[in-house]
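With one protein chain removed, the remaining protein chains of the complex are shown where they sit.
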Amino acid sequence: MNPFTYSHATAVDDAVRDKASHHDAAYIGGGTNLLDLMKENVERPTHLIGLNRLPLTKIQNDPEGGLRLGALATNADTAWHPEVEKRYPLLSQAILAGASPQLRNMATNGGNLMQRTRCYYFYDTATPCNKREPGSGCSAIGGYNRIHAILGTSQSCIATHPSDMCIALAALEAVVRVSGPNGERTIEFADFHRLPGNAPHIDNTLRPGELITGLDLPAKGFEKNYSYLKLRDRTSYAFALVSVAAALELEGNTIKDARIALGGVAHKPWRDTDVEDALKGQPATADTFRKAATQLLQGARGFGSNDFKVELAKRAIVRALKQATEMKQGPTEAFLNSNP
Amino acid sequence: MSTSSTTKRGVMGAPAAPPPTSTVTLNINGVDTRLQLAPWTSLLDALREYADLTGTKKGCDHGQCGACTVLVNGKRVNSCLTLAVMQEGNEITTIEGLGTQEKLHPLQQAFIDHDAFQCGYCTPGQICSAVGLINEGKAHTEDEIRELMSGNLCRCGAYVGILNAVKEVVDSRSNEVKR
């Protein structure tokens, strides 16, 4: 870990100004990912701007019938918030499927969006990695890539986005509120994270100095039919090999609206709105789900050790949609069932 | 047959001076403790190396094991992934603040009774985590306790004892326990 200075920000404007006045500054919320990476010498900011005194911890209804999540509300407080549990149980379930209780108590909503990949090579400075050191090469391609991406990959990077929460946020079409040197703006969730292309060191579409201040959840929460299914190498406290956030609006057995977001398979939460649109009007049957799954994975390709993810993702989609349809679990115990 | 190439490693730019220290006041186990710390000192290292409170353990230093779990304002956190300077003004409770060998916290006694540890290295973190779990009030069934104690690894594999110890204390605090 390299030397750095530290300052507490007390207002969003101060934080943004502080960031602009330092060359290598970083915002720090919960710190759970940033400090991890700083100890690995992967991130090396020379100035940290502490955010936890900013008044961005509230979770409150917004005028359009949605819910606004403060960027600095912790993952745990968000997951267990009565309004989230009631109206956006998919989000609760996804958050609780991630990390550990301790980390969820520390990690903030804004920070969750900023998580960097768990790629072994990204973390190990002894190996080349385009995301860590642009131009050095991708060690995962041709290396050990069991946990890597199968969709939206590029020749320079096959890393995955590691969050669970973001998969649900993608399905729910949250909107990211940011504040920067040029004022405030909003970013559609689908546009927030990016694919690696030839610039894998850039994870998202934030502009320099911008700070996430909140997340807006639209009114529609799919609270009746949803499922977050996470498949991993142990029952808890492990990153997803594949995860699925599935949300349905049903009329009888007919699908009126559908959302499917995949985690663990791409550089960003993966959605295909064409597939979702095609589900509308279809019966909620295994057959329908299988077709959707096949269509969603059409462009997928493995890199050796992760070839199995293509089939696993298909099956996980079918299962998640089935679980969302049947809703055998109540929202409170749902998080226990994210591992079938 | 052997090919060779030279490579330089560890190249991270010119050396910089260590950051200056300042007085950081941490409220640890109810006592305001003044420490001379630089920003790069984690809460975990502040406790172990500067405040001589070595009950909090370092098992990975990366938030992957839970051995460093302490309570901040009653909530369980990994002290390795937060900086000491970020915790000024908060109430920090470590294993040393829960009970003493003469007067054990009920969880500490339950861990002994259920033999919920072997080497003991993950134990302070497990116990602090269990205190946090009880404060949260979300775990009632065995499955819920297992899941919500899964942020604490135990390489000795004392999980059966840990479950039973935590359950005993959870049960004693709640009459509406379902199995």
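Letters A and B mark the chains in the order given here, with residues in each chain numbered from 1 onward.
Heads up, the rule we're going with is that a residue touches a chain if its C-beta (ideal position, glycine included) is under 8 Å from a C-beta of that chain, and two chains touch if they have at least 3 such contacts.
Definition applied: contacts and distances are computed from a predicted model.
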Chain not present in the shown complex, as UniProt names it (candidates "ABC transporter permease subunit", "Inner membrane protein YgaZ", "Hydrogenase-4 component E" or "Xanthine dehydrogenase family protein molybdopterin-binding subunit"): "Xanthine dehydrogenase family protein molybdopterin-binding subunit"
Hidden-chain contact residue, picked from the options A:L34, A:I49, A:L241 or A:A324: A:L241
Chain A, residues in touch with the chain not shown (by the definition above): 1-3, 39, 41, 118, 120-121, 123-127, 139, 142-144, 146-147, 231, 233-239, 241, 308, 311-312, 315-316, 318-319, 339-340
Contacts of chain B with the absent chain, listed as residue ranges: 1-18, 38, 40-41, 45, 48-49, 52-62, 64-65, 67, 94-96, 98-101, 104, 108-109, 111-113, 115, 117-124, 127, 143, 145-147, 149-163
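Following the convention adopted for this analysis, only the chains that are shown with their structure count from here on.
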Centre-to-centre distance between chain B and chain A (centres being mean Cα positions), rounded to whole Å: 26
Parts of chain B lying in touch with chain A, wherever the complex brings them together: 9, 12, 16-19, 38-40, 42, 61-63, 66, 69, 75-78, 80-83, 85-86, 129, 132-133, 136, 138, 143-144, 147-148, 150-153
Residues of chain A touching chain B in the complex: 1-6, 28, 30-32, 35-36, 39-41, 44, 46, 48, 50, 52, 76, 80, 99-103, 105-106, 126, 235-237, 333, 335-336
